[in-house]
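Only a single protein chain was left out; the remaining protein chains are all shown in position.
Chain IDs A, B and C follow the sequence of writing; residue 1 opens each chain.
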Amino acid sequence: MEDNQHDLLIIYTTKNGRTGAMVEPVRQGIIDGGANAIVRSVDEVQWEEMIHAQGIIVGTPVRFGGVDWQIKRLFDVTVNQGYPGPLAGKAGGAFVGGSRAGSGAELALLSMLHVLLNHGMVIQGNAFSSHYGPVALRDTTDEEMTAVCLAWGHHWATLVQRLYPGASGQPC
Amino acid sequence: MEDNQHDLLIIYTTKNGRTGAMVEPVRQGIIDGGANAIVRSVDEVQWEEMIHAQGIIVGTPVRFGGVDWQIKRLFDVTVNQGYPGPLAGKAGGAFVGGSRAGSGAELALLSMLHVLLNHGMVIQGNAFSSHYGPVALRDTTDEEMTAVCLAWGHHWATLVQRLYPGASGQPC
Amino acid sequence: MEDNQHDLLIIYTTKNGRTGAMVEPVRQGIIDGGANAIVRSVDEVQWEEMIHAQGIIVGTPVRFGGVDWQIKRLFDVTVNQGYPGPLAGKAGGAFVGGSRAGSGAELALLSMLHVLLNHGMVIQGNAFSSHYGPVALRDTTDEEMTAVCLAWGHHWATLVQRLYPGASGQPC
Partner (left out) sequence: MEDNQHDLLIIYTTKNGRTGAMVEPVRQGIIDGGANAIVRSVDEVQWEEMIHAQGIIVGTPVRFGGVDWQIKRLFDVTVNQGYPGPLAGKAGGAFVGGSRAGSGAELALLSMLHVLLNHGMVIQGNAFSSHYGPVALRDTTDEEMTAVCLAWGHHWATLVQRLYPGASGQPC
């Protein structure tokens, strides 16, 4: 990888496939926005990959209004090793697959963002789409889901390029 | 009003009519559940009505991921007068009208519940419906909206009867 | 155990001892309030104990603004088996041990309450103490921690007695 590439690492887990289906359009949106994306499941992601990335996007199914326990374990155990510091200043974001309106999708999304903020990461809202990150519910059509994931992938690509301009790839 | 009546006070405001349309099915659900309901807009509600009620249900449109400022003013100014104490132990709940998935409806709902918890009120979740209170989004059909509001009205009636059994109407 | 006993099950885990130190004063407060309390660590608690209890109080250290992953796993895996339904209508609450002000203690507390609300449990705020549940931070003195835990234990005992009056112990 060249130094001037902007890499976003997508870490995800899925329960019944809804969150998993969001990964590819998010990845495509990132590429469309001019950045690179690496995809890893919560089981396979390596700490070194997290350290190396300029941004981390986490996909989780809604589990009782919060993030999946395996995602939580990744941050509580693995990521805790170097805390505080190693993820500070990187771009961050989250996407969730849920069931109906009011079933906790936003709460799960925000819980994930809280973890990222805890690490000193930089997150951005979106005035023109789902405000805090892509959300797909049971009644969300494939078309709508794809559109919001593509839009947010592009949004995240723009953020990481803005945070890491030029070739150095060094955060401020 | 007789002493053994269980009264829920519904306070609401609406922006484009979506939250306002939820008031009647919520009220009907409360009656179906065997309790009484009084409906007041945020402009007309009296502090004495809040003190007298055995439960308070607040309806607010989503405004930037939070409750409407007029609802907030009601609690910051009017309700603040007797704080802490006067609302402690009463039943509480909230419902919201929002736009699309991920536009802040759950965050607004929870923000309202935080206010009620702050006053020592008792709130209940729902495992079988929208978990934290009724949510109606732009794409929610009238049928779905009515169903979730009726279910929650009934849910709240059950809660207030459980908290205030018998004739005395006195909280523990 | 007699049928007219009101049992609160305390489930907890601790990281560096701060949350663990809150368990005993919470338990004492519950007893002072006239209810019973059973204490189980997250590793030893049995699903049958959760089903049997009239209320569940969960203690967790703050982990990156959320609940400990082992607590989350308990709910995502074990408790998920009978969902929705088995915990509906029970009393619920949470307490957390954190570090400094602004380090995520309230967010972790609320995240836990979201899980309990998801299950249809009944929670109560407190106008006269820490509003959403006991919080102990690094600079909280033992005296303050004990006082808030005793107050909340008593508060939870009152709630469970109010929800389950008399001998039957049956929820509405």
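Please note the rule applied: a contact is a pair of C-beta atoms (placed from the backbone, for glycine too) under 8 Å apart; a residue touches a chain by one contact, two chains touch by 3 or more.
What you are looking at is a predicted structure, and each value in this text was computed from that prediction instead of being measured.
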- Selected from B:Val23, B:Met50 or B:Val67 as touching the chain missing from the view: B:Val67
- Out of C:Ala105, C:Leu150 or C:Leu163, point to the residue that touches the absent chain in the complete complex. C:Ala105
- Message: Using the document's contact rule, name the residues of chain A that touch the chain not shown here.
- Response: 83-85, 87-89, 110, 114, 116-128, 131-132, 158-159, 161-163, 165, 171-172
- Query: Touching the missing chain, which residues of chain C?
  - Reply: 65, 100-107, 109-110, 129-137, 139-140, 148
- Message: Need a quick check: the contact residues on chain B for the chain that isn't drawn.
- Response: 63-70, 72-73, 75-77, 80, 104, 107, 111, 114-115, 117-119
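Operating definition for what follows: only the chains that are shown with their structure count from here on.
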- Query: At the chain A/chain B interface, shared numbers over all numbers used: above half (same) or below half (different)?
  - Reply: same
- Query: Just how much do you need to spin chain B so its Cα atoms sit on those of chain C, in degrees to the nearest 5?
  - Reply: 180
- Message: Using mean CA coordinates as chain centres, what's the gap between chain A and chain C in Å?
- Response: 31
- Separation of mean Cα positions, chain C and chain B [Å, integer]: 25
- Query: Roughly how far is chain A from chain B, going centre to centre by Cα mean, in whole Å?
  - Reply: 34
- chain C, residues touching no fewer than two other chains: 114, 117-119
